[in-house]
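With one protein chain held back, the other chains of the complex are shown just where they sit.
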Amino acid sequence: MDTISFTLLLIASSVIAIVIATLYSLVLPGIERKVQARIQQRIGPPILTPGFWSVIKFTYKEKVEPIAQMPRLYKCSVYLGVVVVAFLLLFSTPYWWAVLSWGSILGIVGLLKIEEVIYVFMGSQSQSILSTSMPMPDLAKGSKHIGTRREFVEQHSAERAIKMMAIGSLPIYLALIVPFVVGKSILISDVVSFQNPAFFSAPWYGLPLPSHPILFTVPGFLATIPFFLGYTILLNEKPFSILKAKIDVIEGGVLEYASTLRAAYYVMRNLLLFALSSIFVTLFIGIPFDPFTPFVFLLNMLLSIILPVCLAVLVAFSPILTFRQIYPVAIGLSAIGVLAMILAVSI
Amino acid sequence: MASQNPVKQKEVVEIEKELSFGPIHPALLEPYRIRLFVNDEYVEDCELTVNVAYRGIEKLFEGLPIERALVIAEKVCGICSNVHAFNAVRVIEGGLNIEVPTRASYIRVLVHEIQRMTSHLLFFGHAFEVLGHETFAMRSFLLRETFMDLMAYIGGNRVMASVPIIGGIRPRADLTEPLKKTILSRLDEFEDKYTDYVNRIMADPMVMSRLTGVGLLSKDEAIKWYATGPTGRASGWDFDLRRDMKEYKPFDFKVIVLNEGDNKARVVARALEIFESIKIMRQVVKNLPEGPVVNRQWIAGKMDYTIAYIETYRGELMHSYGLDEHGLIRNYKIRTPTITNLAAMEQACIGDHVTDAMVTIASCDPCLTCCTRAEVVEKGRSRVMTDQEVVRNYGWRH
Partner (left out) sequence: MSLKARSRRNAIHAMLFYSGGCNGCDIEVANALLSPRYDLEQYKVLFTWNPREADVLIVSGIIAWQLLEPLKKIYSMIPNPKAVVAIGSCPINGNVYKNLVGDIGVNEDIFAPLDNIIPVDVKVPGCPPRPEDILEGVVKGVPKLVEAP
């Protein structure tokens, strides 16, 4: 295959994958809300309302300037987030595996790290009305500690984001390494062909099923636990939603996003929900997100619902954990990840 | 300052930053402002600004005829509307020696206990929402609807039932036989579901790890700050005015006292109180005597300044006023339980994680609409200031 046709195919597959994944990911929050609502004995919103219609509605709202220290950087960070998450999604499309290190674990881990750092950017920029700058005569009444630095809740959220980066993202990285240890390579293509040898030789209309998926081996199954909880941590969902805990920091750094920017934030969050789930299906079951083999593509999309639904159930049944509980939980999960890795070496 | 009085000098804590929340905030059910002085994630000091929803309600009473005043008394608070109406009539009944029929007194207790249930279940809902556990909160709100319904059946409104009037209860709130049956069957239904709910909460490890050992309030501190009600009883202070109230004499119930003094104890104390309330309500309905429900043989005349205390859902409530010779109200004073519980709340959340501090404040069940006054101590004499005065003297900050 010459370079030009390869590039064209690469672009075509990326565009198809991103467009379909974005549309599909906007259905997922509706499914999540519905599952939670049914657990809470409610009917819940229609499936398209929390994701799809909300995003379209936000794009039609008046564009307002966010209150931030550096508004342009603040506005850029959410678009940067969308781009990072879109590239993350492309890790499960086979055309990108041939491009330099794009097909290796290093790329996934690097992009995930950028995604986490974006929350620190957002948090340190945003200055919402809901905390310190609310016009209230509270200082007028005096205080025991005069002259203390007054911080916006978003800045507090940014500090929490740094702590979560330090400890919270370890489990998912360890879990991501396991399939690569089993496949004895750092390339995704090797991991997929290890699980699904028929995939690369199958015709476009074929449905090559994996012969020995890593998920059903002992290390693979063990690694699923830190992967799932690490997924929760990366999405900042309960019980690990400390950096956007509703009860103190409200929504964290994303508070000031309005209209189009909020639509972009919704897309970023929902696309991450889908992208990580799709990467899980690619790495642990061996079914990639390949737009040019439609049946494999659909199967990947179908299986990618499982993690968001599990997430919705977890969210419905858990309170927010504080750092008192998150540190031991993250250490325990990392230990499980290490154990899975040690077991994986022996396969 | 410190050199003048070295004995009282406090240990100076270095404060890294201040976080302020409110008055519009998901964790706050009412408008008030929380200022937390934080080191890293740990709260070193807490300050609550509660005068936000100032309505000047005590001034409104001045010069009103007593029966019109009861309309305002009920609207002091939307959570505990009945108790303010109840206690306002108890003042004049005590002052003018108005006889209350036994049947009316029973029904007043019933409505009081129904509203205790709605208040406690609201507390659960709110506490779990602050804890981040939406499912338990929703379940609690669903259970609460039982009592909102009963309130509407008896009084005609879900919130403002207006049952007590001077000398008894409103005749429309009299219990009929079908209504008695409904109350008993709804109570049975509720008790089953509620027992499951409480057992489920107690068995949840994640919720318990958030609650246990957080927000400690010792017995001495509770007594020092007059943290009455379930907040004080969860810290081991055996104090319940219901034991001394003549309305509660015919009924048999237990006062729940726990010794731990943490957030878990405050939740459990209220959870167990609900079972006692169910017991009282059953006794009311089963032993309800026949007879008139209202005594109209009274004339509002001159009355000395009279005080009545009552045990509400959050603690001790005081209403007091006098009547002049035309029967108009003079010097209405209300002291709500939250005024004293506030100090305990500020005390209890010191040393905890920021997220836990919000739970601690919620676990003391604040109800702030009623307590909106600023007190200034000048040369040893205190006087009450309104908000406008405070800002005029100390400036407004944007």
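Letters A and B mark the chains in the order given here, with residues in each chain numbered from 1 onward.
By definition in this document, a residue touches a chain if its C-beta (ideal position, glycine included) is under 8 Å from a C-beta of that chain, and two chains touch if they have at least 3 such contacts.
Worth saying up front: this structure is predicted, and the values here are computed from it rather than measured.
A.B. asks: In the full complex, which of A:L28, A:I118, A:I250 or A:A340 touches the chain missing from this view?
C.D. replies: Touches the omitted chain: A:I250.
A.B. asks: Just one of B:E62, B:E99, B:D196 or B:D220 touches the chain that is missing; which is it?
C.D. replies: B:E62
A.B. asks: State which residues belonging to subunit A touch the missing partner chain.
C.D. replies: 33, 37, 40-46, 48-50, 53-54, 56-57, 60-64, 66, 128-130, 134-137, 246, 250-251, 255-259, 262
A.B. asks: For review purposes, identify every residue of subunit B that touches the missing chain, sorted by number.
C.D. replies: Output for subunit B: 23-26, 29-31, 51-57, 59-64, 68-69, 71-72, 75-79, 81, 122, 125-126, 138, 141-142, 144-145, 148, 157-160, 328-329, 369, 386-388, 398.
The definition used in the following text is that only the chains that are shown with their structure count from here on.
A.B. asks: Report, in whole Å, the distance between the mean C-alpha point of subunit A and the mean C-alpha point of subunit B.
C.D. replies: Distance between chain centres: 44 Å.
A.B. asks: Residues of subunit A touching subunit B in their complex?
C.D. replies: 36, 39-42, 130-132, 134-145, 148-151, 153, 156, 160, 238-239, 241-242, 245-248, 250, 316-325
A.B. asks: Mind listing the subunit B positions that touch subunit A in their complex?
C.D. replies: Within the complex, subunit B touches subunit A at residues 15-27, 33, 35, 37-38, 41, 45, 47, 49, 52, 128-135, 138-139, 142, 206-207, 209-210, 353-356, 358-359, 374, 387, 390-391, 394-398.
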